[in-house]
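With one protein chain withheld, the remaining protein chains of the complex are depicted in position.
All chains are identified by letter, namely A and B, in their written order; residue positions are counted from 1 within each chain.
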Amino acid sequence: MDIQSCVNIQTEWDIVAARQLGRNVAKELGFGVVDQARITTAISELARNIFIYAHKGRVCIEKMNDKGHAGLRIIAIDSGPGINDIRLAMEDGYSTSGGLGAGLPGVKRLMDEFQIVSSPGKGTEITAIKWIR
Amino acid sequence: MNSLIINYIDNHKEHILNLWVEKMKEKADDRVLRVVSNQVFVGTSREFVEMVTSNLNDENEEYSERLRDFAEKVVKLGWPISFVTEGIQVFSTIVYDGIKDEKLINEEDEMKLFYGLHKWTNPMTNEIVNVYSTTWERTVSLQKIALQELSAPLIPVFDGISVMPLIGAIDTERAKQIMENLLNGVVKHRSEVVLIDITGVPVVDTMVAHHIIQAADAVRLVGAQCMLVGIRPEIAQTIVSLGINLNQVTTKNTLKKGMEAALEIMKKKMIQVGEISEDSNSKII
Partner (left out) sequence: MRIPILKLYNCLLVSIQWELDDQTALQFQEDLLHKIHETNANGVVIDLTSIDFIDSFIAKVLGDVINMSKLMGAKVVITGIQPAVAITLIELGISLNDVLTSLDLEKGLEKLKQELGE
């Protein structure tokens, strides 16, 4: 019984919309204050990556229930340039945009599960899950 | 077929019991025999065999209740689940062999007998496994809660100074809990200096050190500072030989020294009021 809602990312304002959606869903599911901040921050990082690198894409938030264990799944999809070297992109401090380079490895640390699929020229799909403790 | 089995068991109860106890004693490992006396073993075995038999007579409801009670008793005795399920198998083998040896059935019916026994013991095994796993799940969840309650409290000692004693091993889950308690406590009590006492932490490896450094960083972000106290010689040795850099964190070997340093930071001082002597009645209130 997964319920999904999505936000299309095209402008900077959509980043705000995406993280507000995420925060509301996290609150609804009963995540604590710290986990809410973790989820909101992760969504913000992923949405901003789409905005900066792919210019447009989509962030979806899904409620999950696995054997009575509730969680929240973030799916960030774009059809942008893709990531050439995923291992490099997952390294702390690596950035091609002049940012802090904390984005992807940071999201991985903030969430419980993290998966990235990317092919150069085709796009990127990132899935991240947080379970309720 | 059922009545044949019941009759056989009823008529040979003692014989089956003895045989069963004998066989199970061979199988029982030290674990079982060490925890229960011979008397208890035989007593429980009797109960077990009786219970197994009663399955054929009793009403379903009454039986499942007895089965649950029995399973819980066995769990308390510390019988391993493999031993109990094996017991059921052994029991049915004894009955099967017994009936066959006494030639109570002809060869064609052997299959039927086998199937009848199977149909009878299967739900029993299921129920016992069920009770075992429920008991275990309950234990695990209780222990989880107990462990969470064990998580460190932040104790305000003076205005602006708090202490957090850490006891026991620290894993990632617990480290997160500790970090939350620490930061919420610091903000709630408006502590400017917080002393983390690791006297009770048995091992400080890279992971634990990493969590401590993270905690110290986070404490700095909310606007306070962190001091690590209770560093025993062996902890200092592991920290250095693992190449962990704790330079960003102030460290002291005892809580007492840490407290002195904290008071200094807060520009506070402890002074002794009056002389402590037997003939003077002056007391500090």
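Rule of thumb we're sticking to: contacts are C-beta pairs under 8 Å (C-beta built on N, C-alpha and C of every residue); 3 or more make two chains touch, one makes a residue touch a chain.
For clarity, every value in this text was computed on a predicted model and none was experimentally measured.
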(request) Could you tell me which shown chains are touched by the chain that is not displayed? (result) A, B
(message) Given that one chain is not shown, which residue among B:Thr44, B:Ser64, B:Thr93 or B:Asn184 touches it?
(response) B:Asn184
(request) Identify the residue among B:Gly43, B:Gly78, B:Pro153 or B:Gly223 that touches the chain left out of the display. (result) B:Gly223
(request) Go through chain A and note every residue touching the omitted chain. (result) 12-13, 15-16, 19-20, 23, 33-34, 36-38, 40-41, 44-45, 48, 92-93, 99-100, 102-103, 105-106, 109-110
(request) With the missing chain put back, which residues of chain B would touch it? List them for me. (result) 179-180, 183-184, 186-187, 190, 192, 214, 217-224
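Definition applied: only the chains that are shown with their structure count from here on.
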(request) With chain centres taken as the means of their Cα atoms, state the distance from chain A to chain B in Å. (result) 37
